[in-house]
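All protein chains but one are shown in place.
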Amino acid sequence: MSEYSERLFEVAQLAHAELLTPDLKRTLWFFKDLLGLQESGRRGDSVYLRAYEDYYHHTLKVTAAQTAGLGHVAWRTTSPQALERRSRALEASGLGEGWNEGDLGHGRAYRFRTPDGHKMELFWDVDYFNAPPERKTRLRNRPEKRPLHGVPVRRLDHINLLASDVAQQEAFMRDRLGFRVRENIKLRNGTTAGTWMSVSALVHELAFMGDRTGAKGRLHHLCYWYGYPQHLADISDVFKENGVQIEAGPGKHGISQAYFLYVFEPGGNRVELFGDSGYLIFDPDWKTITWGEDELDAGIIWYGSSLPAEYFMYGTPAVQKPKEATAASTGA
Amino acid sequence: MSEYSERLFEVAQLAHAELLTPDLKRTLWFFKDLLGLQESGRRGDSVYLRAYEDYYHHTLKVTAAQTAGLGHVAWRTTSPQALERRSRALEASGLGEGWNEGDLGHGRAYRFRTPDGHKMELFWDVDYFNAPPERKTRLRNRPEKRPLHGVPVRRLDHINLLASDVAQQEAFMRDRLGFRVRENIKLRNGTTAGTWMSVSALVHELAFMGDRTGAKGRLHHLCYWYGYPQHLADISDVFKENGVQIEAGPGKHGISQAYFLYVFEPGGNRVELFGDSGYLIFDPDWKTITWGEDELDAGIIWYGSSLPAEYFMYGTPAVQKPKEATAASTGA
Amino acid sequence: MSEYSERLFEVAQLAHAELLTPDLKRTLWFFKDLLGLQESGRRGDSVYLRAYEDYYHHTLKVTAAQTAGLGHVAWRTTSPQALERRSRALEASGLGEGWNEGDLGHGRAYRFRTPDGHKMELFWDVDYFNAPPERKTRLRNRPEKRPLHGVPVRRLDHINLLASDVAQQEAFMRDRLGFRVRENIKLRNGTTAGTWMSVSALVHELAFMGDRTGAKGRLHHLCYWYGYPQHLADISDVFKENGVQIEAGPGKHGISQAYFLYVFEPGGNRVELFGDSGYLIFDPDWKTITWGEDELDAGIIWYGSSLPAEYFMYGTPAVQKPKEATAASTGA
Partner (left out) sequence: MSEYSERLFEVAQLAHAELLTPDLKRTLWFFKDLLGLQESGRRGDSVYLRAYEDYYHHTLKVTAAQTAGLGHVAWRTTSPQALERRSRALEASGLGEGWNEGDLGHGRAYRFRTPDGHKMELFWDVDYFNAPPERKTRLRNRPEKRPLHGVPVRRLDHINLLASDVAQQEAFMRDRLGFRVRENIKLRNGTTAGTWMSVSALVHELAFMGDRTGAKGRLHHLCYWYGYPQHLADISDVFKENGVQIEAGPGKHGISQAYFLYVFEPGGNRVELFGDSGYLIFDPDWKTITWGEDELDAGIIWYGSSLPAEYFMYGTPAVQKPKEATAASTGA
């Protein structure tokens, strides 16, 4: 018993993500008019958004850019002390990039890159959203009234990134930041094809899947949460009638048990909507569930809509598809 | 920033609860035939049960007794080291009762009482449920197949206890064990009428509400989780047709946003079924949401079925109702 | 077998209803902004509305008036010949009022009154809604796109009227117009306290309940249909946050198995929202299900939210409550 290695409790949550878009206007239409996100600020080429049950200033920063893709991912630590400790650990890893002065909605942040090159940051000080009187609700644990337009998502859920070496990403996030590896996929050749990690009861706030194009630092998708299956049907109706391309879903993943819907926002980034809670993990000594290559059919789709071959190839920024990629392969 | 008090991460989860029943046979019918719990063992006057997505040996121990009520509540710590540290903290509190040798399904446990007298224990070593071949499922994150009888609940969610002094309970669990106070109710006279606490992203694994009868150590209810609203409709049908008394629901609480259903199992204990996820808390610096006396209508019922006056009085073991209790009062 | 009395198939459907409101502006806000009805025309003091899956020009006519209440109820016949036959039958009944020239959205109509004085009409010629190009959907059996505002209802469902003599209304609608009596309530004293009638597979397009105030010709409620339980939760959120009074629900009636929600639109009329399909009747020889006085608890509420005493008294136009009415009585 004395040898049990105690876990880190240093990163608390996915705080926000920044998406790049070549079509800022239509990307905002997608997130605001269809998904009911609220605008909480603008600065330079960026617009800051949040869902009606997000507590902070924003959970999404949309920035005009030449191509779609990931700007950065921000994590809030469990304490200011944890922020200091993690910044030192990241610095020691060689992937730290130092402190910045913060942004609209939060204080100073420590920047770093994953081994694959995704930009990330940690911070502690944050601005809470404070609804103007006409948007305040009597439901005191809800930051503001449920919007009356679109099919409004409730909160940011997780982010999924493509990486050339998934095992390396997994080890980095686990060892340096305390993420627990909840589920992963191991191919027969020993490669880790995907990993789902979390710092909370969620199965994942962060996932990595193998990027078979050989590219680095790409985004697979960002996910907002509904929590009720019906809302995936409602928003599917809306997407079909308003020219938004549904890639896959609604359907149920085996891995994470997520009831999913994948669409492309007009800027080209893939967005997931989450229609239930999947399952939650409270076991402090969770043993990673490893799916083998011959179990993947149930792991990827438990029931409902299947995933097209493109799901395993396309990310942002988009890259040329390599010749060896085949539709039949779904392992990464 | 240097003054920020870092949180304890020592208690991981509600592991199980023991209910006492004067009608073991019919209590088992309720949990097994209607709610789909599976039996995992018997010892003496006790039967051990678990839901199909509970990972450990059991989450419910039902013990034959003269009257209904709470046997004990068991928490799993985040590590064996945390167990040692918390046992010392409890011992120092004067409410520790020492170690026992464990029970079917888990190892040695440290026993203590809350200030109000509820029996609790902490443990680390636990037996995982291992399904026999015919009950194994290809959904590898699910411990066994979904049962084919009843409307099966998925996992244990939380427990709600009555206490003569809620504020005292709240402080004890917060300070000695690291529970965060997510929401509470404060009356005009300064009394804390209810408190909802958790050690995870759930709004509560543990709640206390004021016991207006003056009794001590009583149970208000134990809650199992469905996660889907439809299942509260399904099980309501089943309860109405099989002679189980629905006390209230389905309806939506403001506090915790729980979509609830309350029933009495045949032994007399109140059981809640949870039909969605409410909201989840990831903010590491969550500020307790305090509901005032004039906000309680929205806090107690956001929409749907109201709660009868008995809801605020009845607990197990049942006691004589004091003369001063009135149906109009809902504050505690 | 030769004695079997063949049914009339002369009335096809509830085509529209007219509501009177003393607050036209806010009544329109309720129906348009919250329930997603679309405006299809204005004439005089009236505004014409329809839900996005209503096929005709309108299903609701809202007319400014001194007090809330029912304008009229309109039924479409199964053929032009049926319209002629029914007009003659109504004329023979002594309750016919002759032909009018029609209204926006439909052709000539035969007006009549129920024995209790509710204004009704029958017509055949109708204008179909034709969506402008930007509102057309690729879902060809849907008249237009699902709206992006509010929680949009899908179609008109039924109307429920108060009457001083329910049995008399029931006989009139059955014998003169061919309504089938699907369910009713008979009190011990022989009085029919409520009746649910239809001309289609729905359990009711029309109900009458006893008006214990002694008033005549009043409206109990008009109902629009969602068809999905989640939408009652969604619209409940919206109502709670936007100052609309929820009278009762969500809950499940035994009679008709309707999953219901009752609210008051700002003009004072009660509106029901229907969250599933209840059950449907295809048996051509359906025997009326008669609920006795001691079965009413299950008949009125199968599970979920109960009904307040006011539910059985309040209608529009509102009248003084008679002294003998008591909260405990739910029979009519």
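Should a chain be cited, it is by its letter among A, B and C, assigned in written order, with residues numbered from 1 in that chain.
In this section, a contact is a pair of C-beta atoms (placed from the backbone, for glycine too) under 8 Å apart; a residue touches a chain by one contact, two chains touch by 3 or more.
Everything quoted here is computed from the prediction, not taken from an experiment.
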{"item": "Contact set of the excluded chain (shown chains only)", "value": "A, B, C"}
{"item": "Residue touching the undisplayed chain, where the options are A:Gly217, A:Pro250, A:Gly299 or A:Pro317", "value": "A:Pro250"}
{"item": "From C:Leu90, C:Leu202 or C:Val238, residue that would touch the chain that is not displayed", "value": "C:Leu202"}
{"item": "Sole contact to the chain not displayed, among B:His204, B:His231 or B:Lys252", "value": "B:His231"}
{"item": "Contact set of subunit C toward the excluded chain (per top definition)", "value": "1-2, 4, 6-7, 9, 12-14, 53, 55, 76-82, 124, 138-142, 154-155, 183, 200-203, 227-229, 254-257, 276-277, 279-280, 282-285, 289, 291, 295, 298-299, 302"}
{"item": "Absent chain, residues of subunit A that touch it", "value": "229-230, 233, 236-237, 239-240, 246, 249-252, 259, 298, 302-306"}
{"item": "Residues in subunit B touching the chain absent from view", "value": "33-34, 137-139, 145-146, 148-150, 228-231, 233-234, 237-238, 240-242"}
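Simple rule for what comes next: only the chains that are shown with their structure count from here on.
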{"item": "Chain separated most widely from subunit B, comparing mean CA positions", "value": "C"}
{"item": "Subunit A and subunit B, separation of their C-alpha mean positions in angstrom", "value": "31"}
{"item": "CA centroid of subunit B to CA centroid of subunit C, Å", "value": "44"}
{"item": "For subunit C, residues contacting two or more additional chains", "value": "229-230, 233, 237, 240"}
